[in-house]
Each structure stands twice: as C-alpha cells, then as structure tokens.
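Beneath this line is the structure, given in structure tokens, with notes to follow.
Omission of a single protein chain aside, the complex is shown with its protein chains in their original locations.
Here the chain labels run A, B and C in written order, and each chain numbers its own residues starting at 1.
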Amino acid sequence: MSEVVATAGAPVADVDEDRRLRDRPLLITAAVLVAVSLALVLGEGLHAWGQASVNGLVSGSYVALGAVGLTLVYGTLKLTNFAHGDMLTFGAYAALLGKVTLGLPFVVAVAFGMLVSAVLGLLFELGMWRPMRRKGAGAFQLMLMSLGLAFVLRYGIQFVAGTENKNYGIDTTAVVTILDLRLARVELVVMIVGVVLILATAIILARTTLGRQMRALSDNSSLAETTGIDTGRIVSVTWLFAAGVAGLAGVLAAMAANSFTPEFGFRLLLSLFAAVILGGIGNAYGALVGGLLIGLVQEWSTLLVDANWKIAIGFSVLIIMLIVRPQGIFGTAGRV
Amino acid sequence: MSEPAEQTETAAADDGAPAREPLLRVHEVVAGYLPGVDILRGTSIYVDQGEIVTIVGPNGAGKSTLLKSVFGLLKPRSGDVTLRGDSIAGLAPHSVCRLGCTFVPQTDNVFPSMTVEENLELGALSNRKVDVGERVERMYSLFPRLGERRRQLAGTMSGGERQMVAMARALVPDPEMMLLDEPSAGLAPRFVEAIFERVVEINRSGVTILMVEQNAKRALGMSTRGYVLDLGQQRFEGPGQELLHDPKVAELYLGGARVDRLEDPATAPLPGDHAQ
Amino acid sequence: MTDPTPDEAPIATAELPDAIPRVGPTPAAGDLPPGAGGAVLLQVTDVVKHFRGIRAVDGATFAVREGTVTSLIGPNGAGKSSLFNAVTGFYPPDRGAVTFAGRSIFRKPPYAVARAGIARTFQLTRALTAMPVIDNMLLAAPHQRGESLAGALFPFGTRAREKQLREQALELLALFRLDTKADDYAGTLSGGQRKLLEFARALMTEPRMVLLDEPMAGVNPTLGRELMAYMQRLRTERGMTFLFVEHDLEAVMANSDQVVVMAQGRVIADGTPDEVRRDQRVIDAYLGGAGG
Partner (left out) sequence: MHELLPLAISFDFFNGADFWVGVGVLAGIYTVLTLGLQLNVGFTGIQNFGQIGFAAIGAYVMALLVSDADWSFWLAIPVAIGFAVCVAVVLGVITLRLRADFFAIATIAFSEIVRYIAQNARGLTHGNQGVQDYVATWRSFSRDVRHDVLDGIGMGGVEFNQMPLLIVTWIAALLLLLLLRHLTKSPWGRVLRAIREDEDAARAMGKNTLRFKLQSLGIAAAVGAFAGILLALQTPNVAPDNYLPLYTFIGYAVLILGGLTSWWGVAVGALIVQFVLEATRLIDFGLTESQTSSMRFIIVGLVIILLVAFRPQGVFGKREEMVLGD
C-alpha cells in the first residue's frame, strides 16, 4: 500500500517538468530572433535591418495566410496537400479573371477570387477527398492524389490562361516612405491587408465558435465528434476557409511580385510547408507565426548573402527545423 | 430486485427492467470491431433516471465496447439501444450528444493545443440553449483547480487534470446523462478519490451516470446499481454494495474462474499441472 | 473466424522440432518449485517512463529467472505494455536499468535487444500481411549473410543457409499447423492463425527469452490454451524463458511460476500465483481501493 501512496505527488511534478519543456522553444525562438536582429542591426545598421524586416513582413504575410489553410487541412484530415500551392495560383488567376474579363473593380475581383477558390476547395472535398476517406484511403494514397490534383489545377490554369506573365495592372512605381523605410505602395497594401487578415484569421480561430470547432477538429477529430461537433460540416467549412484564404494569399503574393505565372503557387508551396512545420504541423496559430518568421528569415538573409539565395534559406530553415524540433515551435504532438 | 448472484445470463433476456421505460436501455446488443469477432454477445442493461450505474468486469470483458455502442462510436450488429424509448443505435455521436447524453473518453480526452476554457466552451456546442459563460463558471466551482488554470493549454496538464477537463466539458451542455469510460484509469490515487467524489456530486445535481470502471470496489461502493460483465455478457446485476460483497464477483476477478467453473483458489492447480 | 480446430491436438505428443534450439538449463523433472529456475536472466530495476505528462512506468523493479514463466498482470493503465516497450527498446525508458544475461540493454534499440536474445510479440498481431507466411518466418532468422547488400549481390553461399532456414521454418510452421499455408500471403490468415504465426516467428529468432503481449487476446479459448501448452513445453524441453502480459487470470495463474502485479506504474506484488492471489494489495488493486 505504502508504495502506491508514495506515487501521489507524481503527476504534479510531471506537469511542471512538462511545462518547462514546452515553454523553452518559445523562449528560444524569441531569444534567437532578438539576437539575430541585434547582430544584424550592429553589423548592417538599423536602417538595413528595418528595411529587410518590412520586406519580410510583406512576404511573410502571404506565406502565413497560405500556410494556415495547409496546416488546418493537415490537422483535420491528415492530408499532406501538395495541391495547396496551386490553390494560391487559382485564387490569383480567378481575381485576374474577375478584373480583366468580368471588368469588376479590383477589390470586388479579389473577393470574387477568394470566393471561387473557397467553392473549389469545397468541391474537391465533396467530390474527391470525402469519398476517398470513406473508402478508407491511406495517407500516402491521399498525398499522391493531391499531387495529381496539383497537376490538374496548375496545367488547367495554364491551359486557360497561357504561360505568359500576368499582372493586375496596378501602379507599382508609387513608393511610400515611412520612417525612412522605402516600400512600394502595393507592398504596403499587401502588408497591411496581410497583417489585418492574419489577425482576423487568428480572431476567427480563437473567438468564434466555428474557429474553435475547426481547431478542435485539427487537434483531435475523433474527440471532436464525441464532444458533439458535427465533424462532416466542420470539415466542409475548413475546406471553404482554407481554400478561400489560400486564394487571397495567392492574390497578395501576385500583387507583391507584380507578375505571375501558373507555376508561382507551386513554387511557394515549400515555403508554406516550412511555415507549417516551423509552427508545428496542424497548429493554426503556429502556421501564422511560422509564415511571418519564414518571411523575416528570408529577407534578413539578403543582408548577408545574395538575394537569390533567400528561397533556399527558407528551405534550409525547414530542414533544420525538422532535425532540431520536428514538432515545431508550438508543437505538442509526441509522435513525429 | 432479486439476489444478484442469481441473475446470470439466463435472466438476461428480460433484464429485470422495470415496467416503465428506463432512461437508457441496451437490449441484446451484439457488437465488435473485427468481422466475425463479437466482443459484445447479446448484452442487455438499463439505466434509470437519476441512477449511477457502474459496469465492472475483468479486462477484455467488453465494458468499453458497450459504452461505444451506446454512444454511436460503434454500430451494433444486432440488438437495440434506446434513450427515453427512442432508438439511438447507429446514430452519430454528435447526434447522441444533442439528445442530452455526453461521453467522457478514457484517454486522449482533451484538445491539447486549446486552453482549459476553450475545451469547456466546446462542450456547449451540443446544447444551444445553455448559457455558456454561466455553465463554464459553474464547472469552475465544481472543479476549482480548473478555474485556477483556465488559460493553461490542456495538453500541458497531468492525467488527473485532463480527466477533470474532460468531465467538465461533458457537463457544460447540461446533459441528462453522462457516460464515463474508466475515469480512474492511470491516475494517481488521490486523483482517483477526487474524481469519484465529483462523480457523486454530479449525480446529486441530477445527472444520470453510466460508468465503466476497473476500480470495482470504489466504483460499486458509490453506485446505485452495478453490472458485472464478462465475455461480452452481463453476469451479475444488482445494487452496488451487494455486488461488492458477493464472493462470486470477487472470484470472477481473481480466481480466474469463470462462473461456470468455480474453484477454490487454495486447491486450484499449481503451475505446470496443465502442461503435462 | 476460422481458427484451426484444436481437435485431436498433437501438442501433448508431437516432438518439438529441432529448429528450436536448447537455450537454457534443463529443469528438474516435474514441476519447478516456486521461484526456482536458473540464474536471473532479465533484471528490471527502477525503470521510469514518462508519456505525455503521465508517468506510465514509475519505478518498476523485478527479475525473471532463466527457464521460468513469469506473467505481468495489473488493471488497465497499470503500465504493463509501457514496461514491455521500455524493456524491448521501442519506447526507450527515461531512467533505471535493464540487464539481460548480465549485459545492460537499457535504452538499446529494439533490434539490439532482439539480437541479444529477446523475442517479442505484439498485442495486436504484426503479421506482415503482404508477404507470404514463409517469408515472415525466414525474416526472423538470425545470421543471414544474404541480408547484407554484398550477400544479396553475390548470393553464393547464402543459398545453403536459406535452404536450411526454410526447412527449420517449415518444421516450426508444422508444429503450429501452418505448414500448408506457407506460401499464402499472411493477410489471408485468420486472427488466431496470425497469433500463431507471430509466436512461431518469435521462435525463429532463436531467442533465450520470449516476451508475449497478451497472447490470449482475440483468440478462442481452446487456441489460447494451446498457446499456453506450447509455452510450457518450450520451457521444460528447451529451457526457454517467458514473460507475458495477459488479462486472462485463469491462464496466468495456471501457467506461471512467478506473477508480477503492476498498478499505477509500479510493481505492487511479485511472487508465486498462490502468494499473489492471497495478497491483499493485489485484491485491492483489482477490485479497486488502491487509493483508499
């Protein structure tokens, strides 16, 4: 008996141990960010660092928005969706269609692009993913199908729109100077819209019932079902949301680059995965933060090495993260 | 109610249920996971309004399977499950929730990346009529420890605290009935005590409870009635205290003897006898 | 399910195949006296294993002597499977010590534990369903030069070993009445047959000790008794050592020399079946009241 009683205090001690372990990565991340920033400020000057950071927030904002849908879909359905990058492309082209072909005002065209992307995401869920899950398809099987879907989407877009570079015909020469930092007006718009949407997304996920249900599903879908959540409905909503936000991220990315082809979304996909893994796969907030981090790291790297390397730097962060902490900064999953 | 020991499977067909319809009735349910392997082999139980009913039995007797069949996590192959007289067999779990019957799983029972408060608020989804804020506060008074930790991520909590979160979440929608799957499994003893105290308290507040437990002594001690399940069938049924003091129930657990082959532990074959 | 009918079961009379080597001392004729057996083969000392904020194993200590059958019992969540996984290296323990035949296997990877002479089965069978039964068996055999890349490229000399192993495997399969299924995919076997295949496969690794995780779960009672009978014969005739987790207490009490009882991650009792059966702590752990 006495041995048994002796264990009474154990779980409490475990929790403390556990919490320390969990808090550390956040602290480490923050410390690394501050240290890197300081080093860059000292080495390259405050202005250079500030400029790179602002640029980083521009690209970070659309990466974050692209990544949040990818991570939610993964968390909810355990689907590693290789077609997600092409959903960004789809959104960008749908907005272009709205603006040029339908002659809509740009803002309306962007909303149109988002909406069409969302609907497309839902259609894939109903027509493809749900029936496959019913058949009991495995994760690898679904991953391969997403690869096929990526082909169909990308080259479907190319079939219709051609391979030429496109743009929205926005004035890109206008430059805004804030605090001595120069930024194209379009970039400023992208950054503001991006950051506002990241906050909106975070609020939706945190405060609305719908957002909570989506996160719950992403955390543990069978528990969500037993808690009384209509999982079928929430999965559909998750697709609408993921694809819609991806479409918007695509428009923002296309605006920032001011030139896009049917391949640009796919080229972004690995950066999205980097953001997802950085934040902890399946964790929606993690993806938002991870996206901004990827943007910052890539732009900061341009202070030290040629700008051509920045994409590769992003991928290196991905691989380093997988080596050091595959569960991501916010990850709680034990199985990696 | 007859003597529990006399209630063997022969009595199972009419499970001794009262004439009026019980809150929950499981009628001759056959269920299992693998094709051709039945875990439940015609199990029948009932739970009346306001009761705490505990199902005990050796490992592998089908206790958790029974709860899953009630809650729609497993579709019965035959037989029926009724709640207030209406069949709920094969209904999806979220629909069962909406009918006022919630479920507390044994493991993986919290959303780890969400805070305690968010976990509780999710519980309200199955009953739109309740005032979420008020219900959650009520849970904090029932489980003060959770109130202290409302902003903590559930994934960083200990097993006992998670069990509390899970129970509280199941109570938020103000259910008529709650199913508990081994609430004490893997917990440190002082948590076991705390959890059982909460269960009694919850029941007093008007929630009917159907619980599966390993910790038979403690659980039966506080139950209105209990069932002993073995090999997928109810073997004994009766008031908790009576079952607890029934020597044949203890036998089922420790003598390893199935009811049809009772042997005195002292004269049971020594190891090795079976080999030759 | 179509488990093999145990009919005129040849277990009691059939010769154990030579494929199973003698690995331990011959016990004295008749039953081992309680607690006897050879020297300590497996020693588990103060093993601790955390699992997502929960101490699944919380300082477990016990020893298994060579040539005995030891069972590990306890209520759900007592940490039996976690301990099994900690010993076999699947979930490396956080603290403690594990020695096998005098050598430490603490935090050794599973393959190293297996090569040291511990074979294990799994609670849910892990038959390699997309491979033929015979391949399942051949895989398990140690010392195959053909498994090196060089041996695969230049198979001269590996063929003889393959042939010898195949004969051994067929002998073992015959013992478990699976020889007619040798060339079928393991996926076509019934649940009970898969359990037998896993047992046979474990023997193919030429183990000194076999760890069985719930050998009786999901098999019909007759087949379960047969498995126990095989186990007893392997112990008495080949000196093999067994440790098994089981929920069927009748089988546990009837077949064990030693019973280790776990509750809440700790060993609360350890003794002969009779001692354990009379132990108040065990009765409490099973009927509850561990806390009160």
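Note that in this section contacts are C-beta pairs under 8 Å (C-beta built on N, C-alpha and C of every residue); 3 or more make two chains touch, one makes a residue touch a chain.
In this text, all values refer to a predicted model and were calculated from it rather than measured experimentally.
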Partners of the unshown chain among those that are drawn: A, C
Full-complex contact with the absent chain, from C:G146, C:P221 or C:G271: C:G146
Among A:Q141, A:N167, A:T208 or A:S222, residue touching the chain not depicted: A:Q141
Hidden partner chain, residues of subunit A it touches: 80, 128, 132, 135-141, 143-145, 147-156, 158-159, 162-163, 261, 263, 270, 273-274, 277, 281, 306, 308-309, 311-312, 315-316, 318-319, 322-323, 326, 335-336
Residues from subunit C at the interface with the omitted partner, ascending: 88, 90, 109-111, 114-115, 119-120, 122, 126-131, 135, 138-140, 142, 144, 146-149, 151-153, 155, 158, 162, 185, 187, 201, 205
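In this section, only the chains that are shown with their structure count from here on.
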Chain located farthest away, centre of subunit A as origin (C-alpha): C
Whole-Å gap separating subunit A and subunit B, where each centre is the average of the chain's CA atoms: 42
Between subunit A and subunit C, centroid-to-centroid distance (C-alpha), Å: 47
Multi-chain contact residues (two or more partners), subunit A: 4-5, 7, 10-11, 14-15, 18
Contacts with two or more other chains, residues of subunit C listed in rising order: 52-54, 264, 284, 290-291
Footprint of subunit B on subunit A - complex, ascending: 4-5, 7-12, 14-15, 18-19, 22, 209, 212-213, 215-216, 219-220, 222-231, 282-283, 330, 332
Contact footprint of subunit C on subunit B as seen in their complex: 34, 36-37, 58-60, 155-159, 162, 182, 184-190, 192-193, 213-220, 244, 250, 253-258, 265-266, 268-275
Parts of subunit C lying in touch with subunit B, wherever the complex brings them together: 1, 30-32, 34, 52-54, 56, 69, 75-78, 191, 217-218, 225, 228-229, 232-233, 236, 247-257, 264, 272-274, 277-278, 282-284, 286-292
